[in-house]
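Before I ask anything, let me first share the structure, which is written out below as structure tokens.
For this view, one protein chain was removed and the others were kept in their places.
All chains are identified by letter, namely A and B, in their written order; residue positions are counted from 1 within each chain.
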Amino acid sequence: MSQLLLDVNGLTMRFGGLVAVNGVNLKVKNRQIVSVIGPNGAGKTTVFNCLSGFYIPTEGSVMLKSEQIAGLKDYQISRKGLVRTFQHVRLFQKMTVIENMLVAQHRHLNTNLFSGLLKTPNYRRLEKDAMEHAAHWLKEVGLLEYANREAGNLAYGQQRRLEIARCMVTQPELLMLDEPAAGLNPNETKELDELIIKLRDEHEISILLIEHDMSLVMGISDHIYVIAQGTPLANGTAEQIKGNPDVIKAYLGEE
Amino acid sequence: MNSSKLYNAFFAAGISLILACLMIGVKLDTDSTVLTVKGATTEQWMWILTGISVVFLSQLFSTQIDALFGAIPKPNIQKILPEERKMAALKPWLIAAVIVVMLIWPFMVSRGTVDLATLTLIYIMLGLGLNIVVGLAGLLDLGFVAFYAVGAYTYALLSQYFGMSFWACLPISAALAASFGFLLGFPVLRLRGDYLAIVTLGFGEIIRILLNNWTSLTGGPNGISGIAKPTLFGLEFNRKAKEEGASTFHEYFGMDYSSSYKVIFLYLVAVLLVICVIYLINRLMRMPIGRAWEALREDEIACRSLGLNRTIIKLSAFTIGASTAGFAGCFFAARQGFISPESFVFIESAIILAIVVLGGMGSQMGIIFAAIIMTILPELAREFSEYRMLLFGLLMVVMMRWRPQGLIPMKRPNLELKQQ
Partner (left out) sequence: MSEFSLYLLQQLINGLTIGSTYALIAIGYTMVYGIIGMINFAHGEIYMIGSYVTFIVIAGLLGMGMVSLPIILIIALVVAMFIASTYGWTVERVAYRPLRGSNRLIPLISAIGMSIFLQNFVVLSQGSRDVALPPQVTGGWSFGDPSLYEVSLSYMQVMIFVITIISMTLLTLFISRSRMGRACRACSEDIGMTNLLGVDTNKIIALTFIVGAALAAIAGLLLGLYYGVVNPFVGFIAGLKAFTAAVLGGIGSIPGAMLGGLILGVTEAMTSAFFPSEYKDVVSFGLLVLILLFRPSGLLGKPEVEKV
């Protein structure tokens, strides 16, 4: 049996009097694609913000590889191997694609100020490695030929893929994608679908997904969590969720 | 021309009249002990009227004027210069030529000119230092002059109390200014941008007040005088060596004494320092830290999600900027031989900021260009010297409105992936 990569228990987030997330539990195993679905405003992105450290959860525990990460700073969490994308693509628009990839490797690259100022051989080697690593991931997402373009000039679907590639160069173990298919055409969605499966199968990472595109979610998820109004509603495999009357009610409203 | 234009024009002219009348039209004056109000002279009224008519006409014909401005082709540096590949080949030669010219010309011009060039070089250093903070990292620092003061006082005090030499103090000044930057930056860099501006402004004032009031150490408003000038491997540039047994430059080389040696030497030291600073910044911009500054300016949230520690990255920009100012301050103290808190008022910070803004935030070429303009123009137009600050202020407003990217916009050092 595979080990638990992420184990979230009783995650609660309050803003003043408003309870945005209430007692959410999530479990992600190694090499698993797990989806979080729910109607708009259900608190899915808030869950992501809590997990990635942008918000500090009011209550609950977040264990990554049996280590408590709730309360850590965002950059510390991402260094532990939990990296996310955003609902609205956040690229460094004015920088080139390859530079976007290098910024993401900042912590691996930024060894010593003086070695960089003097261009020591060690520094050159590190920079060369970083370039190769970046090029490798650009190739994986099919953006290698655009490496020297300004990121802001890419097509929307390409920007989405660049954002994923940029996460991947940080060598995460758990990748969190916030509505990666939003705004993509059916063709691009299909490519995304393949990419996510490839990340799991070939690169052996786990993926936590927020998505509204039900065919994508149902097609690739190993496990699905449904939340509505910040509260967990159901969880199970795609088949179980499809047949769950509570879920249908939450999406369609009561008759 | 429609009536709303006419209405606008009258309105603007009316507002200008109100604004001008009470401040320019009447002047407060103390007549023996009584405060009186004097009307403006006819000449001043003529000026006011001229100003108002300009406002009126510019509002009335604003569309035409805009069209006229739009018709002026913007100078496109990229087009004037030869194409990129040729440039890359030419670049080392160009740099060498510029350096040679900079080394030779002081021997052919007057002392005053060389002295002015040295001052310009100090401003270039300051501008480049502030550029790291404002232009590259996007942090508005309004107390930059405080680090300049720290550098200057470090050298002045070390030289006065311990007799340390300029060259030994140069790194100490930079390091001390950097540590001040670090200490200030560590708590405040977490703040939002505009808070940072005001806190650094307050910090600048605190440093000035301390310098002014800590009389026992800094001499208070009287400042410190008689600061030693730099030496060339121990050779002084005075007529007579200060210390017994030490020799001076002209004695050592068997030349007649000339005070212009000192001026030229100071200039050459400044050139050396500026070249060092330019080299360092150029490297930094191409290093991971430089990319991180830029990335942080573009999207802070994305940076955090990728594991970049924003406080450390901002702090590095802030500290490196401060150390450049410390560098410049040390040299300034050595050049002047006298420093007082007067030299480190807010207006100095504002001038340095104006240089960065005018040249183009992030653009090193632009800042060098702007520093030259900003120091030489006031010298050329001495009769307008009282208008200097007024024009600086106006320039900042005008630049932000029409050309926020500056005279020579920043060109990013694009890193290219070479395809195998």
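The criterion applied here is as follows: a contact is a pair of C-beta atoms (placed from the backbone, for glycine too) under 8 Å apart; a residue touches a chain by one contact, two chains touch by 3 or more.
Note that the structure is a prediction, hence the values are computed from the model and not measured.
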Identified contact with the non-displayed chain, of B:134, B:170, B:228 or B:320: B:134
Identified contact with the non-displayed chain, of B:15, B:65, B:168 or B:217: B:15
Identified contact with the non-displayed chain, of B:9, B:188 or B:355: B:188
Touching residues (missing chain, whole complex) on subunit B: 15, 18-19, 22-24, 26-28, 30, 33-37, 134, 138, 140, 142, 187-188, 191-195, 197-199, 201-203, 205-206, 209-210, 212-213, 301, 346-347, 350, 353-354, 357, 361, 386-387, 389-390, 392-397, 399-401, 404
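We take it that only the chains that are shown with their structure count from here on.
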Approximate Å spacing (C-alpha centroids) for the pair subunit A, subunit B: 44
List of subunit B residues in touch with subunit A within their complex: 280, 283-284, 287-289, 291-292, 294-295, 298-299, 301-310, 316, 412, 414-417, 419
Subunit B-facing residues of subunit A, complex: 52, 54, 73-75, 78-79, 83-84, 86, 90-96, 98-99, 102-107, 109-110, 113, 116-117, 119, 131, 134-135, 147-148, 166-167, 170
